[in-house]
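Below is a structure I'd like to ask you about.
One chain of protein is taken out of this complex; the other chains stay put.
What follows is chain A.
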């Protein structure tokens, strides 16, 4: 039987030839695969571009749409906020990265301008209210979620921007300052009381000693500037007010 591979010298030629053919075939195949992929990618891109252009405005203006979009992105492993540097084709198409940076700048604006009166701690709802006022009516509705994302984009700045949970409420901190547990407790008590705290409240409600209560309050007053003193309090003569949990109608 004549074997395909054969023996003898001619077999080498045949072998070489088939190798070449295989190589040709493989490169042809991979070429067409690449072409296919490129075509698909182009299609994908144009689909995304189409999506981006048709939905850009609703992404920016409709908070629930934006949330759904962000969830979709995270489920397929795309970060729509990846900045222009980090392959931000997405961000470029949507302008969403810019949108969040812009929101970030406004957050910084409000945090810095209110820092002197609240000591660098502001309640999330209050921050949203003030930023919304800054953006005006055309800015559309912005949600908690958007703020949390934007504040995350501010973290590399190292200025301490962070969302902290105090007494079940979200607050935004804009100073590099760790709040100790006692301060957290004081803030939570102040929140319940509309901003006003007196030593007795901490003693009665939290079982603190007078010394501990006074130290915590005086530290917040003198060291951190997180509260203001009221020396005309009708009941106790000396009350502490936490401006960051008071609602300012400015």
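Just so we're on the same page, a contact is a pair of C-beta atoms (placed from the backbone, for glycine too) under 8 Å apart; a residue touches a chain by one contact, two chains touch by 3 or more; residues count from 1.
Rule of thumb we're sticking to: contacts and distances are computed from a predicted model.
The chain absent from the displayed complex carries the UniProt protein name "ESCRT-II complex vps25 subunit", chosen from "Exosome component 7", "ESCRT-II complex vps25 subunit", "Exoribonuclease phosphorolytic domain-containing protein" or "Integrator complex subunit 3 N-terminal domain-containing protein".
Looking at A:16, A:116, A:180 or A:200, the residue that reaches the missing chain in the full complex is A:116.
Of A:124, A:151, A:188 or A:246, it is A:246 that touches the chain left out of the display. If you put the missing chain back, the residues of chain A touching it would be 116-117, 191, 194-196, 221-222, 225, 228-234, 239, 241, 243, 245-250.
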